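For this view, one protein chain was removed and the others were kept in their places.
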Amino acid sequence: MKKETTHRLSELAKRVQGELWGPDLEVRGVSSLELAREEELSFVESRAHLKAARKTRARALLAPPELEGELPGEKSLILCKNVRAALARIAGLFWQPAHPAPGISPLAVIEEGAEIGERVSIGPWVYVGRGARIGRQSVLYPGVFVGAGAEIGERCVLYPYVVLYPGVKLSEGVVLHAGTVIGADGFGYAQEFGPEGLRHLKIPHFGTVEIGPEVEIGANSCVDRGTFGATRIGAGTKIDNLTQVGHNVEIGEGAIIVAQCGLGGHARLGRFVMMGGQVGVAPGAEIGEGARVAAKSGISGRIAPGEEVAGIPAIPARVWRKAAVAFARLPDMVKDWLKWKKSPGGKGENP
Amino acid sequence: MKKETTHRLSELAKRVQGELWGPDLEVRGVSSLELAREEELSFVESRAHLKAARKTRARALLAPPELEGELPGEKSLILCKNVRAALARIAGLFWQPAHPAPGISPLAVIEEGAEIGERVSIGPWVYVGRGARIGRQSVLYPGVFVGAGAEIGERCVLYPYVVLYPGVKLSEGVVLHAGTVIGADGFGYAQEFGPEGLRHLKIPHFGTVEIGPEVEIGANSCVDRGTFGATRIGAGTKIDNLTQVGHNVEIGEGAIIVAQCGLGGHARLGRFVMMGGQVGVAPGAEIGEGARVAAKSGISGRIAPGEEVAGIPAIPARVWRKAAVAFARLPDMVKDWLKWKKSPGGKGENP
Partner (left out) sequence: MKKETTHRLSELAKRVQGELWGPDLEVRGVSSLELAREEELSFVESRAHLKAARKTRARALLAPPELEGELPGEKSLILCKNVRAALARIAGLFWQPAHPAPGISPLAVIEEGAEIGERVSIGPWVYVGRGARIGRQSVLYPGVFVGAGAEIGERCVLYPYVVLYPGVKLSEGVVLHAGTVIGADGFGYAQEFGPEGLRHLKIPHFGTVEIGPEVEIGANSCVDRGTFGATRIGAGTKIDNLTQVGHNVEIGEGAIIVAQCGLGGHARLGRFVMMGGQVGVAPGAEIGEGARVAAKSGISGRIAPGEEVAGIPAIPARVWRKAAVAFARLPDMVKDWLKWKKSPGGKGENP
C-alpha cells in the first residue's frame, strides 16, 4: 500500500549513494515515466527510455550517470549506477505492507501443542496442526493450512490458502503467495508388471521441505517433500508463480526462477542460477553456480557454472541463437540437399 | 445443470437463423452424436463427423448447409453456417446455472465499509476486506477471498478459493474458476552484488489488475498486479487453466489463451489474439491484433497483426511446419554434409 509521506531528493540520493543534480525537491512517491505525477520521482533504466523521459511529468528522475547529458535539463536527477536497485530501495520508503494486524482470529483452529510466537497474525479459517511452530511477527492470511509439526520462522507472510504439509520448515522472512503448496508427496512410484499389466506402487515420502530465509515463492506453485531427505531452497531465492519443484531438489542461495518452470526430482541448482520461464529440468540434472538458462529450455545432465544455455536439450546460448535462426532455412537446405544427392557429387561419383 | 424443458426445432432454427428441413420435432436437450438420445438435438461440425452422424440416435441435427445431401434422410436438420455458434446458443436454452441462492452466509466475514450489492450470494468462509465492493447478482462460492478495496462488478461468478489481492478490479460478468489468484505481486527484483554475492531486492508493487467485462479465467491461473500501473485484460477475453499473466501485461479484447501459457511482464497482446497451450511470451513482447500463435511457441520481440506463428523462437507458421518436417532429416543431412566436407568441393578445391 502506498504510504503518504515525502522525502527530499538529497536524502534519497544519500541512501542510494547517488549524486543529486539540480534542485533538491520534495517527492511524494515513485512511479513509471508514463504514470508519474509532477511531485513523484521516476526512473530511466536505459537509453530505450529516453523518449518517455522527455515526456514524463515527473520533475525528478533516477538515472545512470552515462545518460545525464541526454536527459531534459529542467529535471532534477539522482545519478547512480544501479538504477533498479536504487528504485527498489527508494520505492520501499513509499510502501507499507497492509497485512492484517497481529492477533489470532477466533475462527481459526489451533491444535494442541502448537506454539505461536509474539505479534503473530492468524486470520479466520487458518488451521494450525499439532506441534506446529509459528515464529514471531509472522502473518497467516485467511485459510492458511499448517500441517502438524510444521515450522514457520519469524516475519513470514503466508497468503490465503497456502498449504504446508506436516513437518515442513520455513526460515525467517519467507513469503508464500496464495495457493502455494509446500510438502505434498513427491511423484515417486515403483513400476511392476503384474497379471493385469503395469502397476505403480507408491513409494512413501518420509522426507520434508526446508526453505531458507528471505525466500519468496509466487502463487499456485508446488514444492514437493523429499522421499527420504529434504527438498531444499537456499536463502534469498525467488521463485515465480506456477512453478514445480520436485522431491529432493536442492536450490542454492539467491537463485531466480521465473514462472512455470519444472524441476524434476533430485535436480541440483547452484547459487545464483537464473532461469527464464517454462524451463524444464530433468530429474537429477545439475546446474552450476551462476548459470543462466533461457526461457523454455530443457536441461538434462550437467550445466557448468556460469554457462549460458538455451534450447531442448540446452546447448550454449550463443550456438543456440545461431542454430535457431538457421532452423528457418531448413526447408530450403533440404531442397538443395536432395538436389545435391542426385548430382554426381552426391552419388559419390567422380564429377 | 441441465434444464428440464423442450423446444420445437422451428423455434430453434429461427433463433440461430437456420433453415429447418424435415419434421418440426420437439427436442429435450442437446448432446454429442455418440451420446444423444432420440429426443435430443445433435450436431455435425464437418465431414469428419458424417460417419458418427449416420449412427446417432438423435432424430434432429444441426449441420452446415453444404453437408445436407450427405446426412441421413430420415433426420430433421437445422442448417446453418456457424454450427458451433448455433450449438452454443441452443445449448444455452437447455442449461441453467446451479449457483447458490442469493444471501450472505453467517459464516462469511465481511469487514467494515464493504459494499455488497443486491441479490449477491456470499458462501461460507468468504472473506470480504475493508472497503471492497461487490456488484449486484454476483456469486462468491465458499472460501473466496476478496482483499481490501477490491471491486467486483455485477453478475460475476467466483468459484471456491479464488483469491483477489487488495484493490484489484473486475468488471461485470467476469467468471473466475476455482483457485485462481488475481493480483499477487509481480516477479520484480533488482539485482545487486554485495559481499555475499548476488542479492535480489524486492521492487514493491503499487499497481493493480483490471479485468474487463465478460472475461472468463480457468482454474488455478494467476494474474499478477502491475508494478506501477495495472495489468489489464480486455473485454470478452477467455483464458484457460494454469495460465500465468505477468505484471503490467495488457491483453486486448476477445483474446483466446489456452491452458498453461505464460505471459512475461509488460507483454502486450492485441485484440482477438489466439494462442495455443503452453506458449511462452517474453517480457515486453508484442503480439498484434488477430495474430495466431501455435501451441508451445516462444514469442519474443514483435509479431505483426494477423500473422500466424509457431516455434521457439516463433517464425511464420508455414515456414515452421516445413522446417519441423525437415528437422527429422537432419541426422542424414549431417552425414552427407560431413562427407561433402571431405570431398574436393567441400575443401574448396577445384574438382
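Going in written order, the chains are labelled A and B, and every chain counts its residues from 1.
FYI, contacts are C-beta pairs under 8 Å (C-beta built on N, C-alpha and C of every residue); 3 or more make two chains touch, one makes a residue touch a chain.
This one's a predicted model, so the numbers in the text were calculated from it and none came from an experiment.
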- Could you tell which one of A:Ala132, A:Leu158, A:Cys222 or A:Val258 touches the chain left off the display? A:Cys222
- Query: Taking the entire complex into account, which one of A:Gly135, A:Gly153 or A:Gly246 touches the absent chain?
  - Reply: A:Gly246
- Message: Given that one chain is not shown, which residue among B:Leu79, B:Ala219, B:Ala282 or B:Val319 touches it?
- Response: B:Ala219
- Task: Since one chain isn't shown, list which residues of subunit A touch it in the complete complex.
- Result: 109, 125, 127, 143, 145, 148, 161, 163, 165-166, 179, 181, 184-185, 187, 189-192, 197-204, 206, 220-222, 224, 227-229, 242, 244, 246, 260, 262, 264, 278, 280, 282, 298, 311-313, 315, 319-320, 322-323, 325-327, 329-330, 333, 336, 339-340, 343, 345, 351
- Query: Tell me, which residues in subunit B touch the chain that this view leaves out?
  - Reply: 1-2, 29-32, 34-35, 82, 84-89, 91-92, 94-95, 98, 107, 123-125, 141-143, 159-161, 177-179, 216, 218-220, 236, 238, 240-242, 253-254, 256, 258-260, 271-272, 276-278, 290, 295-296, 324, 327-331, 333-334, 337, 340-341, 345-346, 348, 351
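Convention: only the chains that are shown with their structure count from here on.
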- Query: Whole-Å distance, subunit A centre to subunit B centre, using C-alpha means?
  - Reply: 25
